[in-house]
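Note that one protein chain of the assembly has been removed; the remaining protein chains are unaltered in position.
Labels run A, B and C following the written order; every chain starts at residue 1.
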Amino acid sequence: MTVSVAVAGTSGYAGGELLRLLLTHPKVSIGALTAHSNAGERLGSQQPHLWPLADRVLQPTTVDVLRGHDVVFLALPHGQSHEVAAQLDESTLVVDCGADHRLADAQDWATFYGGDHPGTWPYGLPELPGARTALAGSNRVAVPGCYPTTASLALVPAVAAGLVTPDVVVVAASGTSGAGKSPKVNLLGSEVMGSASAYGVGGVHRHTPEITQNLRRVAGDAPVTVSFTPVLVPMSRGILATCSAPLTDPAIDLAQARAAYEKAYGDEPFVHLLPEGQWPATASTLGANTVLIQVGVDRAAQRLVVIAALDNLTKGTAGGAIQSMNVALGLTETLGLPMTGVAP
Amino acid sequence: MTVSVAVAGTSGYAGGELLRLLLTHPKVSIGALTAHSNAGERLGSQQPHLWPLADRVLQPTTVDVLRGHDVVFLALPHGQSHEVAAQLDESTLVVDCGADHRLADAQDWATFYGGDHPGTWPYGLPELPGARTALAGSNRVAVPGCYPTTASLALVPAVAAGLVTPDVVVVAASGTSGAGKSPKVNLLGSEVMGSASAYGVGGVHRHTPEITQNLRRVAGDAPVTVSFTPVLVPMSRGILATCSAPLTDPAIDLAQARAAYEKAYGDEPFVHLLPEGQWPATASTLGANTVLIQVGVDRAAQRLVVIAALDNLTKGTAGGAIQSMNVALGLTETLGLPMTGVAP
Amino acid sequence: MTVSVAVAGTSGYAGGELLRLLLTHPKVSIGALTAHSNAGERLGSQQPHLWPLADRVLQPTTVDVLRGHDVVFLALPHGQSHEVAAQLDESTLVVDCGADHRLADAQDWATFYGGDHPGTWPYGLPELPGARTALAGSNRVAVPGCYPTTASLALVPAVAAGLVTPDVVVVAASGTSGAGKSPKVNLLGSEVMGSASAYGVGGVHRHTPEITQNLRRVAGDAPVTVSFTPVLVPMSRGILATCSAPLTDPAIDLAQARAAYEKAYGDEPFVHLLPEGQWPATASTLGANTVLIQVGVDRAAQRLVVIAALDNLTKGTAGGAIQSMNVALGLTETLGLPMTGVAP
Partner (left out) sequence: MTVSVAVAGTSGYAGGELLRLLLTHPKVSIGALTAHSNAGERLGSQQPHLWPLADRVLQPTTVDVLRGHDVVFLALPHGQSHEVAAQLDESTLVVDCGADHRLADAQDWATFYGGDHPGTWPYGLPELPGARTALAGSNRVAVPGCYPTTASLALVPAVAAGLVTPDVVVVAASGTSGAGKSPKVNLLGSEVMGSASAYGVGGVHRHTPEITQNLRRVAGDAPVTVSFTPVLVPMSRGILATCSAPLTDPAIDLAQARAAYEKAYGDEPFVHLLPEGQWPATASTLGANTVLIQVGVDRAAQRLVVIAALDNLTKGTAGGAIQSMNVALGLTETLGLPMTGVAP
């Protein structure tokens, strides 16, 4: 079986990464490639690294162009995917890399994105409890944000196991590609090289309610609070999240903490707890669908500290999207997804 | 008046930065330059950016060489400065960039550094309450660690004003120069470029007790706990600390928070609260003795979030050392210290 | 004596660097700061590293605003400075960081920039033979391009001494700040980090005729050809030019080559021939008005190879401009100009 796939938004970073991965997917044939302002150009002018598709001409992002594929990936600016998706057949699997269908709470949507809530789709993070079941056979998938993927995978096992109270602090260093490809002064190489800076401080980043929502799924009755600060650092790809929360019991030790993560991820193909003493570096995950995790117990501060590293464009976006497609279609979950990073 | 200055440890990063700044200090004449394994070489072979001193020959780090200067800066590995200092005259101002004399608690020293506590000297962070008085006229100065400088300046005003409970979380992104110049695989350019990684997780980093000590000075009876995680990011210089703590009262608003920082730093020449809406970037402080701070109130998480940026080699080490020398000698505090970063 | 200085174009990189240096110039008082689209804003919002001037409000770039200062620096897009300059008094020293008045040949101007040639001003590279004389007392200065500064300082001594035929190849690695601050996709951090790329290949870069012009001044009757290729590399500042040309005589050795450079630059405060065996790195010149040069003789290829490193924004633009101002006004040439780079 081969599934035909269209990708909307192929001149951006998420679209390019989707194509890079789909090119090696043994069950996929790449169909229409669309773009907005770059429609009519060769893909090679926008994505010179995708040589095998260089001569493909980008079509406009319309329902007519996208229709007729088994799968449609939407890598569009927030707020644009639900209109496109609404016109695509029920028989088409629509995988939305944008935010439109991630949040379950209409009030959260209104507060953080504005306007009417476009609705909630099955959430494309198969490693969360219950997620695979919801994804299997679904014809709609909401791919998580890159920060929520990182922070949720880092914290869910500890919260679910009752090791920590879900009053968490997340500080995540991120490469610049997460901010997209549209040109802005603050994202110029001259500005970001040699510099670290915070943004979206104080709980205002749009990924905050999404992290909260994921932790609530496993927190039982405990109220969940999330203090999230993203930090831009001088690299193109990668997120390193430092996550911590108060221990529920001062006696909890490293062995208990490790056991919770081994239980959660021992059978996962893409999420790995590192051996004791080894800490994750984002370079180890470059271009891979891999998440590396390590945990520490801070006895003096009585906090569990969890570090998670991933590639924001791969597992954080396009890889997670393809993994979810595999689950939704009943394909082997690991198809088309690199296990090894490109390092050094 | 001109003071004669010797610098021990001039082939390292801290020593090089001391010399870069001292070269522009109008009241200083640069005397002996010493090194350990590079003694006998031209400074130019070790520090090619210090052209005006390129032909100076490095002498061995001995008391005989250092003796006879008004001021001696020690930029030596931890554990080496107290032996040298013990043999230098009471009339010599000794400014120690190492850790030997920072901690007040002998048990902390034993736990984090090991061995006998070499004693406590006046602490070279003039912006802390009471610090200038202790430094004035002193003949010994312990220069703070770069992370404690950043985190303490970020948090002390809020703790002192009672805005937060001193149960703080600090995640600090740092450039690689803080790890020094001795060659290690994990510090190779190939390893650090394109990668972020955590280290010293779980309260084991040696700067943790120093941050705690500084916050205790202003915390009154409240118990102080510090969860500190350093993150290595791909830049040579700079620390961006994301610091947060629970609000003591849910009604505390941004205006109150800003007022506390304006009161603390309004008259400080080197520490600046940014206007609302502007967040610090380390590049703005490159090579300057400047600290840029911004505060945010996270209403949902009920935490104060403070971001501070500085150059770990300048305000974080050598600039702080020279500022403290100025205070100790009664010179104008700002002499020899750049106010503007080299950006972009 | 204090000279009043206005700077036009202060929200860009050249304008920012001019202000950073002027702040430490002991004979300068900083007057009007102007901008185009950012007029009305605080300087601090555009140049957060220039803290001492943060609250200065940017005025529009008009002749009325600029008039009445002793010196006006123009850091404007190419083609805009000659109109402004034409309306400024003869008694005002106008220092143009743009290209408008660099080229002597109207045909070169037409070919590489287009339109009518705005005329030729004394050339702001004091180290070139005869340049100081032309600058002294002049009320107009054309600041060289950053690549021509690097390549000319690297090659002029060898050409002037007849060591090489002036058929030169220049490949210059450059940081991104030379491309300016206006946002373009190819200059995004995500695009430039981890990547080297060539542009303006094949003699089409606008700095080619300027390098040729400088070499012609010392080449006598020999025809000058310049093959120039700029290469963008992942750093914010710095140019490293690799320049080579055929030896005029196979017997020429390193001692002769070094002698020519020592003679040319032995008394220069800002241009240094490194000791044998030491090769220039741009980091050594970061933020300094310094040029570091090394020469090699390739016996097999019968070529002289000269490497030159500088900071494109300092000696390559703003530092060179201020150095030229000092010469034009009869001030000490080194005032306000850092000698040491900020490294590492």
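The working rule: contacts are C-beta pairs under 8 Å (C-beta built on N, C-alpha and C of every residue); 3 or more make two chains touch, one makes a residue touch a chain.
These numbers come from a predicted model, not from an experiment.
Enquirer: Given that one chain is not shown, which residue among A:34, A:227, A:290 or A:323 touches it?
Expert: Of the candidates A:34, A:227, A:290 or A:323, A:290 is in touch with the missing chain.
Enquirer: Which of C:161, C:218, C:286 or C:339 touches the chain that is not shown?
Expert: Spelled out, the listed residue whose C-beta touches the missing chain is C:286.
Enquirer: Can you tell me which of C:238, C:269 or C:320 touches the chain that was removed from the display?
Expert: Looking across C:238, C:269 or C:320, the contact with the absent chain belongs to C:238.
Enquirer: For chain A, which residues reach the chain that was dropped from this view?
Expert: 13, 16, 20, 23-24, 42, 44-45, 47-52, 177, 181, 193-194, 236-237, 272, 274-275, 278, 280-281, 283-288, 290, 292, 338-344
Enquirer: Which chain C residues touch the hidden chain?
Expert: Its contact residues with the unshown chain are 167, 169, 171, 173, 188, 190-191, 193-199, 201-203, 208, 225-227, 229, 231, 233-240, 242, 244, 279-284, 286, 294, 296-303, 305, 307, 309, 343-344.
Enquirer: Just the residue numbers, please: which parts of chain B touch the chain that's not shown?
Expert: Interface residues of chain B facing the absent chain: 13, 175-177, 179, 181-185, 187-194, 234-236.
One rule holds for everything that comes next: only the chains that are shown with their structure count from here on.
Enquirer: Distance from the CA centroid of chain A to that of chain C, rounded to the nearest Å?
Expert: 45
Enquirer: As a quick test, compute the distance in whole Å between the mean CA positions of chain A and chain B.
Expert: Once rounded, the distance between the two centres reads 37 Å.
Enquirer: Which residues belonging to chain C are in contact with no fewer than two other chains?
Expert: Chain C, residues with two or more chain partners: 13, 177, 181, 193-194, 236.
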